[in-house]
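Below is one structure, written out as structure tokens, with a few remarks after it.
All protein chains but one are shown in place.
In order of appearance the chains are A and B, and numbering begins at 1 in each one.
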Amino acid sequence: MADRILLAHGSGGKLAHDLVQKMFVDVLGNPILAKLDDAAVFTASGRLAFTTDSYVVTPIFFPGGDIGKLAVCGTVNDLAMSGARPLYLSLSFIIEEGFPQKDLEKIVNSVKEATDEAGATIVTGDTKVVDQGSADGLYINTSGVGLIPEGVDVSGGNARPGDKVLLSGPIGDHGIAVMSKREGFSFSTKLESDCAPLNDMVADMLAASSNIHCLRDPTRGGLATTLNELAKQSEIKIIIEEERLPVRDEVLAACEMLGFDPLYVANEGKLVAVVAAPDAERVLNAIRKTRYGKEAVILGEVVEGDSGRVVMKTHLGATRIVDMLVGDLLPRIC
Amino acid sequence: MKFLSEFRDAGLAKGVVSQIHRRSKTPARFMEFCGGHTATILRYGIRQVLPATIEMLSGPGCPVCVTANADLDKAIALAQMPGVIVTTFGDMLKVPGSHSSLQKIKAEGADVRMVYSTMDAIHIAEENPSKRVVFLGIGFETTAPTVAASILYAEEKYLKNYYVLSTHKLCPPVIKALLASGEVNLDGLICPGHVSAVIGSRAWDFIARDYAIPCVVSGFEPLDVLQCVDMLVTQVEEGNSKVEIAYRRGVRPEGNPEALRLMHEVFEPCPAQWRGMGTIPDSGLKLRSTYQRFDAECAFDIDPGPTREPQGCICGDILRGVKTPLDCRLFGNNCTPEDPVGPCMVSSEGSCATYYLYGRNSGR
Partner (left out) sequence: MCLAIPALIESIKNEEADVDMGGITRRISLRLTPQAKVGDYVIVHTGYAINILDQHEARETLKLFEQLAKAAEEER
């Protein structure tokens, strides 16, 4: 095989078929995908969750992962946030002409590792190749189908005054890890992206309590944006405490240097849960027993009044508003 | 973070706050000049923990906010010239000029790159010998020496394609103009911490001497600002007016002589246009003629077109401390962080942006 992706690889001819077979089918190996029918056919009964996301991260390879791992975890996690067990994923590539095949191999291997960990299967896909100069190397879209267990009703609109707000671990790891490799930021760190599949954590949480009202993963826009979304959807007010917010030293340092607030930096392996107060401790313990939840905390609570508002009790004990992220996170000097 | 996190400690704050409450009997109006101090005050809710005797006012210490439209239009015009790469700190990307912004023309294809340091801009110039790289120099005396150093680096490396468009400004002249205008009555000034690290606390002596206003140089962590307020309150209660340093770990009376030397080697004072305050003599910095070949104003034929000021925008009044963002009829309606009309809303340290982000509904 040539060592770079060519336009012909996306045009459906022999070259394209060879690529799909060797690069995708042989690596991702499962009977549904191997059929290579126009559509994947499977049976599933019960309440289904369905989600889609596109991944355009730069750089493609970052500390702690790559776009392939991200594409799987992101979609698996969206399913998990509805309480669903992930079943089947689609995997579509848009590749820039000239993209090194070795890199594509690495990415597909990451996809395999991530789906194996999540217990999900890639059953269908697509490959397009575009002219040089487009697609920033490579874009991925994944869609996913999951099964929601009986009796589980998790939604952003279910939060109630009195509920506790839980956070599964330190914030800002992914955003800062990715930034450290981008031009114009230049700093070194051992920090890695927290990119991880959270479906096992969610399953354990649901086993611990049937009073989990909301689940959401704070990706782009950070924790602040996610909390605001929940507050608006449920029409309630959320108060969190700055003293309890877990932030790694490296994230704090990078944020201080660049002028960011960790509340707005992206995460890819964390969740926020809104839980009925009596079950909060039990759910917290369940999270802390999982691989990615050892540093989970009860961050705050849902209260009456000021619908849609999120406030934070600062280190000094005063309160201030925490708004959604507006525009992009840009570094500043003053 | 060492020498940072300790100065955010809630337990330690209680002691200073107690002392302020005990000492403060006379109503007093303090101005924080610096956008960074405004941000700390609002981010930690410092107003909420201070006694009602103290009123805090925000001043024009945000270099982004005070950049005149005409200057930003020049940067935008440069970026639209063929073969030019404009490098800038992130702060300036979204600031609206007369007709556009650097971010907008970047989306239209202009080569505008964000950098964290002038060292990054120098690297871009080295890596793109066929392009001309212009660095948009904004900031006060904290930043100007770093830009001066970059010009000296460029000279030593024989770089022929690195230029600086200087819109740098100086703090003492604008504070003097503000006080001389008689528009604002102050009982104390929270002096900028990092500007003072460079120019020294002695630079503020004229305020205590000529205007009998207490001055205290403050750091940027919540404990720093509280300590500063405590020291100002003490001066007010004792009827003093002198210059003191609260930020003792970062600031000396003489400042950083080497940084000042480099700044004066490359730059000289010139009249500068401050948004909302007009032209103030000797309040800006321009490159000296010895360094003319690095000066974008000399090397390029810049045609920014006619300047246009936005209707209804009272950024000027807000910057001078005579109005607050809540007095502006555009605030929160036509002028929001997503869709800013004036620079006070764009700059993350602008009064309007900080009020919008932290201040709505939170206490006084």
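Please note the rule applied: contacts are C-beta pairs under 8 Å (C-beta built on N, C-alpha and C of every residue); 3 or more make two chains touch, one makes a residue touch a chain.
Since we're looking at a predicted model, the values are computed, not measured.
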| item | value |
| --- | --- |
| Which residue of B:116, B:162, B:274 or B:331 touches the chain not shown here | B:116 |
| Candidates B:49, B:259 or B:315 - the one touching the absent chain | B:259 |
| Interface with the unshown chain - residue positions in subunit A | 180, 186-191, 248-250, 252-254, 256-257, 259, 332-334 |
| Touch residues of subunit B, complete complex, unshown partner | 1-4, 6-7, 9, 11-16, 18-19, 34-37, 61-63, 89, 116-120, 139-140, 142-143, 145-146, 149, 152-153, 192-195, 197-198, 223, 227, 248-252, 256, 258-259, 262, 349 |
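Methods note: only the chains that are shown with their structure count from here on.
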| item | value |
| --- | --- |
| Complex interface listing, subunit B residues touching subunit A | 1, 4-5, 8-10, 13, 17, 35-36, 42-49, 62-64, 89-91, 93-94, 113-116, 120, 138-139, 142-143, 222, 336-338, 347-349, 356-363 |
| In the complex with subunit B, residue positions of subunit A that touch it | 183-186, 243, 249, 252-253, 256-259, 306, 309, 311, 314-321, 323, 326-327, 330-334 |
